[in-house]
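One protein chain is absent from this view; the other protein chains keep their places.
In order of appearance the chains are A and B, and numbering begins at 1 in each one.
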Amino acid sequence: MTDFIALLKKMLSASGLSGFEDPIREIIHEAWTPLTDELSVSKIGSLHGLKMGRGEAPRRRVLISAHMDAIGMMVTAIEGGLMRVTEIGGLDHRILPGQLVTVHGREALPGVVVQPPAHLLPESAGEGPVEMKYLFVDVGLRPAAVAEKVRIGDTVSYAQEPLELTGEALAGHSLDNRVSVAATTLCLQELQTRMHDWDVWAVASAQEEETLGGALTSPFDIRPDIAIVIDVCFAKSTGSNDWSSIPFGEGVGLGYGPNIHPALYAAFEEKAKALEIPYHRDLMPKMSGTDAMAIQVVAEGIPCMVLGIPLRYMHTPVETVSLKDIRRAGRLMAAFIADLTPDALDKIQWEE
Amino acid sequence: MTNKLEMSAGKLPEIGASQIALLEKLCNATAVSGDEHEVRQIVLEAVKLIADEVKVDALGNVLATKFGRSDKRVRVMLAAHMDEIGLMVVKKHEDGVFEFVRVGGIDERQLPGKPVLVGREHLPGVIGAKPIHLTTAAERKNKIDESAMRIDLGPEIGEKVKPGDRATFATRFELLGPSIRAKALDDRFGVATLIELLKHAPDQIDLLAAFTVQEEVGLRGARVAAYALDPDMAIAVDATPAYDLPPWDDEDENDRYNTRLDAGPAIYVMDFGTIPDRRLVNWLVETATQDEIPYQLRQPGGGGTDAGAIHKVRSGIPSVSVSVPVRYAHTAASIARLDDWANTLRLLHAALGRVTPNLLVGERRG
Partner (left out) sequence: MKSLIQKLVETPGPSGFEYAIRDVIREAIADAADEIRVDALGSLIARVGTKTDEGMRVMVSAHIDEIGLMVTHVDANGFVRFTNIGGINPLTCYGGRVLFMDGTQGVIGMDVIGPGKMPKLSDLFIDVGATSKDDCPVKVGDVCGFERPFLDLGKRMVAKSMDDRIAAAVAIEALRRLEHTPHEVHFVFSTQEEVGLRGATTAAYGVDPEVGFAVDVTRSGDTPRFSPKMATALGDGPAIKVRDSSFIADPRLVDWMIKAAQAADIPYQLEVLEAGGTDGRAIQLTRSGVPAGCVSIVCRYVHSPSEMVDSDDVENAVKLLVKLLSEPIILG
């Protein structure tokens, strides 16, 4: 299992913001090469790995969607060698001042997010939390060098290296959703030694944090019979203790709500019970906020399941996960897929 | 053949006791967006003998097709959503009461002091409120927040309710003279109307009835239904608010009524999701005028129907919406006129009978 942690750390040290997934995709491509029969890249940058099922074609298809893109920032203007930024994905501006970042210009430039002193800001802007439009990124270079190396539209990612905490907890940026890519990788590993009838399409999807673009487009050609979306969900912690969060390190979330096909929910619940994998019902009364929102309504509609890995401090550079939950998610997916019989789709019906 | 044609031509759809009974059954069922089971069962039962093909898709839409008989048949999709706004139970608290969230657009001021029915078994519960004696004047100036409200099903509810269960207002269907009072007339009116139209489908079209899911949370069922059916044109049949109430300042004219009761079916010219094809708007208006069926143009503005999703599917599907005007939609008790419903059914039936391939010849002109 050491290689799984090494892979995860490698992914957490890589950039790959929404729409700019090349760096992370290359790492996943390498990791999935020995685990899949075919790898391809979609027209907008999602990675598709096909692991073929046994038996005669046509085979049923299950798609696993784990988005690989991360939140971050983008340069909007350059003033006096300092950069103005906007967000890619949803960032709370209150956690930004003082963060170490990397500006992906013509070369990677280490820098820091700067909160200007109140007296240099409009009167009302300097007192409370300072809005993103007033912040700068400073890379320590003189204006001429910045002009040469940085241009409008360059991405800015968190530079926080992953940290191992106690009790198999790991912290860092972009755990949302690289932990799910890791779980998908574990699932593919487990399927190497288990027979499965269905074709498995592992998709590291692009642009989830911005447009759900990968999830809207990849299923259109793949046309899976069912889809498993794996993403992070809220773990109980400071500020997230209500019904929308589940305990940290105590099992996976099984999504429940309009985006999720009830027969798939029931099948996953049954499988988790049989394997004694701890789980919690993760309520999604309206939309799930995941790739399932998109996949479910592609073409004639695709039955979806949403699997959640509980995560603390989502969308900060110190997101924290329990490695146990990642393993559980990988194992649960592999068991579910391995047990899909050729006629399993007949049971995925609305009228129970 | 002749006999059969005469029979169907002479058999105009109407709203009688059996139609009202079906609507009652539909309104009293629970079908919060994402869990449309009960209404789907009623629909499947109703359409299985009248439609040529019936299918339940990946999202739970019921797609029922009635094929016409002539050579050049226009494929007409009719969409009515089965889901309704409601509640989902999200947490059991230690004192045995349940926290919930709203699904779909409900004004939270409509919730305190209402009875509800929870889960598939329709277990009765109440959304309580603090006794007025214990509230302060300052408190009464503020809305009671959703997160502060609870559903109480009594002290021995045990494990019969669990997080994830849906709940709706407990209001039962009732006739009030010329009107209906019920919950979920939005859009059980549409569902009941489509069932009647399937029974009386004209011969020169293929009638593709989509009983859709998840309209109230983003027109999600209609999108995939339209993709699968790939029709030539579409009509969303829905319910729309009638705000035909007196304005506070009685010198003012109410110029934001949306629709009015007793004015007939509401034909859409624009809402938040769709700018309907004017060829279809005109076809409906001309049908109503010629057949002397009352109609109104819904005031353009916000709101939306399944047409918002349908018209953007594939290379585009000319679409329009027709709604029954309903007062107090999205609350515990809406009120609507039987006549408006009957006229909506009449208009749609008459208009479908006039569909020819020429209707959509040429370019969209607004």
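Everything that follows uses one rule, which is that a contact is a pair of C-beta atoms (placed from the backbone, for glycine too) under 8 Å apart; a residue touches a chain by one contact, two chains touch by 3 or more.
Model, not experiment: these values are computed from the prediction.
J.: For the unseen chain, which displayed partners does it touch in the full complex?
T.: A, B
J.: Which of these touches the unseen chain: B:H81, B:H200 or B:H311?
T.: B:H311
J.: Looking beyond the chains shown, say which of A:I44, A:L141 or A:A169 touches the absent one.
T.: A:I44
J.: Give the residue, chosen from B:S33, B:Q299 or B:N343, that touches the chain omitted from the document.
T.: Only one listed residue reaches the unshown chain, and that is B:Q299.
J.: One chain is left out of this view; which of B:G113, B:P247 or B:G366 touches it in the full complex?
T.: Touches the omitted chain: B:G366.
J.: Touching the missing chain, which residues of subunit B?
T.: 253, 255-256, 269-270, 273, 275, 277, 281, 297, 299-301, 311-318, 363-366
J.: Which parts of subunit A face the unshown chain closely enough to count as touching?
T.: Considering the whole complex, subunit A reaches the absent chain at 18-20, 22, 42-44, 46, 74-79, 84, 86, 88, 133, 151-153, 207, 210-211, 213-214, 216-218, 220-221.
To be clear about the criterion, only the chains that are shown with their structure count from here on.
J.: Centroid of subunit A to centroid of subunit B, CA atoms only: how many Å?
T.: 37
J.: Which residues of subunit A touch subunit B in their complex?
T.: 242-244, 256-259, 261-262, 281, 283, 285-287, 296-303, 349-351
J.: Would you pull the subunit B residues touching subunit A in the complex into a rising list?
T.: 33-35, 37, 40-41, 44, 56-61, 88, 90-91, 99, 101, 103, 147, 163-164, 213-214, 217-218, 220, 223-224, 227-228
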